[in-house]
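Working notes, structure below.
The complex is shown incomplete by one protein chain, all other protein chains being positioned as in the whole.
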Amino acid sequence: MKVLYFAWLRTRTGVGEETVSPPADVRTVADLIEWLKRRGPGHAEAFADLAVVRVAVNQDYAAFSERVSPDDEVAFFPPVTGG
Amino acid sequence: MKVLYFAWLRTRTGVGEETVSPPADVRTVADLIEWLKRRGPGHAEAFADLAVVRVAVNQDYAAFSERVSPDDEVAFFPPVTGG
Amino acid sequence: MIRVQGEDFDAGAEIARFTSGRTDIGAVASFLGLVRDERSPGSPGLVAMTLEHYPGMTERQLSDIEAEARRRWPIEDCLIIHRHGRLRPGERIVLVLTASSHRAAALESCAFLIDWLKTRAPFWKREETEAGERWVEAKSLDDTAAERWNDGVAERWNDG
Partner (left out) sequence: MIRVQGEDFDAGAEIARFTSGRTDIGAVASFLGLVRDERSPGSPGLVAMTLEHYPGMTERQLSDIEAEARRRWPIEDCLIIHRHGRLRPGERIVLVLTASSHRAAALESCAFLIDWLKTRAPFWKREETEAGERWVEAKSLDDTAAERWNDGVAERWNDG
């Protein structure tokens, strides 16, 4: 599974992109976040306040309850500020 | 008093601008119209349907009830179609 | 600023002039109106459109419209160019530009200006088609568009 981080989530995790292989009981975005938080203090800090975290699965906005599978591209980022 | 006609009011009266000296009992735009209608069949035709005639006194939109005086510039035209 | 002219204008150059050397403008909204050939199958094609106007009153009305927009919205700059004379299909007729630090102020004031201009600026269009000439009639739709600005838009901004 490919995981991407943008803006301050990238700064906090210290990584823009990583390939991970979560265990089979990681079924949703929420599960994935809990699992990623254990990768280190930067990851834990990045996901400390989920109210300001948005997620995209395969480049479309997704809810934390959305299912994820090994072939997915999952991206985490703050609310967008383009335009 | 200067009277101006635009668009089809100009075409119908056959004149773009004329200087007139209405009698003292012509006090309002409505009085002026009744008086102008007697200037000829073209004028009568131009003012046949007042629902499609707009008026400006001294270059500001005015009601038919507005007072007019000898120094005024009074313009008659159809609803505008600019932009 | 307002300009009433027979000559064509360059929308891009006007936008560039609006923003050149400034760092306090976050948003420029523009509206460009062109002579459109409404040709439908079987109807006579448009050859040209002649815009007659009331010199003096035009400038006065456009200045009033601009002042009203500036009163209602926090706009940094404002430009209205309106042409008169004989124009071919595809030619530019009118340009409205508004600049503001706020995106919504630029967009709303631009829409307001073109809606009000359509119902207040003393211009009249005469169409030449292959079948003859006729004066274009005003659309009640334009009055409706202008009337929607009679509500509390100004208040919203004056609070902010």
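Every chain is named by a letter (A, B and C) in the order it is written, and numbering of its residues begins at 1.
The rule is simple: contacts are C-beta pairs under 8 Å (C-beta built on N, C-alpha and C of every residue); 3 or more make two chains touch, one makes a residue touch a chain.
All values derive from a computational prediction rather than experimental measurement.
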Omitted chain's touching partners, listed by label: A, C
Omitted-chain contact residue, chosen from C:29, C:80 or C:138: C:29
Chain A, residues in touch with the chain not shown (by the definition above): 4, 6-8, 56, 59-61, 75, 77-83
Sites on chain C contacted by the missing partner chain, in the whole complex: 10-13, 15-16, 19, 21-38, 46, 89-90, 101, 103-104, 106-107, 110-111, 114, 118, 145
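Methods note: only the chains that are shown with their structure count from here on.
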Computed distance of Cα centres, chain C from chain A, in Å: 48
Whole-Å gap separating chain A and chain B, where each centre is the average of the chain's CA atoms: 73
In chain C, residues with contacts to at least two other chains: none
